[in-house]
Structures are given as structure tokens and as C-alpha cells.
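Single-structure report; data block below.
Only a single protein chain was left out; the remaining protein chains are all shown in position.
Now for chain A:
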Amino acid sequence: MNREKVIFAFFIVLALTLNFGFVLGDLDNAAHHDVFELFAALVVSLICTVLKFGDRTHLGALMLATSLVADLQLIIAAGFWGYGEQIAAAGMTPRIMASVVSFAAGAAVANLISVILLVVETALIRR
């Protein structure tokens, strides 16, 4: 067992599960979406990106790309959340909430691709 591989897979799967958990629920209902879960998803996603740095294979490059997409989507989602809570005059409206969740849902797709690539890579190794 390769410890590095365990940590790597752990973070990648965790990024997907946290992200999925956040997205689950009604699209525009703020009560269904936990801000802490978004925060955790963003942090884990950033760590995933760093873990994927420096891999020179083609698959490695793809994984880094999906991770960067997930980061981008989650940061935009977090930005919308901050805007709704702090800046918008009307506060957190269902419309803003829907944007936050849809951006996070996009990130979930990117994370899903990441996990699929991880599975593909594992399947390719015949040992």
C-alpha cells in the first residue's frame, strides 16, 4: 500500500463528497445548504489542486485541469455567498442562493470527472 496514494485518493474523493453534500437540497432554499460545508469543500478542493502539482503524465495534467475548474467554480460560489450576505441590499435572496448552488453543482461535476480519472488511472495499473 502506498501511503501517498491513500492521501491523494482520500482528498479527491472527499472533495467530491463535500461538494455533493453541499449541492444536495432545493436549489434556492438557503436552509438546505450549509455554509460550513461550502467552506470545507473549497479548502479540500484547494488542497487537491496542490497535491496534483508536478505530475508530468497526461492523466496528471487532466486531473490538475479538472481540479482548477472545481476551484474556480467554488471560489465564484463563495464570492456570490459573500455578496448575498454582506453587500446585497436585499440580503440573501433565493435568486443569489440559486446561483451559489448552481456554481457549486458545476464544481461537483468537475470533481466527479477527477474521481473518474482517478479510477481510470488505478485500473490502468496492473499490479
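Definition applied: a contact is a pair of C-beta atoms (placed from the backbone, for glycine too) under 8 Å apart; a residue touches a chain by one contact, two chains touch by 3 or more; residues count from 1.
Everything that follows uses one rule, which is that contacts and distances are computed from a predicted model.
A chain of this complex does not appear here, and its UniProt-recorded name among "FecR family protein", "RNA polymerase sigma-70 factor, ECF subfamily", "Glutamate ABC transporter substrate-binding protein" or "RCK N-terminal domain-containing protein" is "RCK N-terminal domain-containing protein". When the missing chain is restored to the complex, the residue among A:Val13, A:Leu27 or A:Ile47 that touches it is A:Ile47. Even with one chain removed from view, chain A keeps its contact list with that chain: residues 35-36, 39, 43, 46-47, 50-51, 53-54, 56, 78, 81-82, 85-86.
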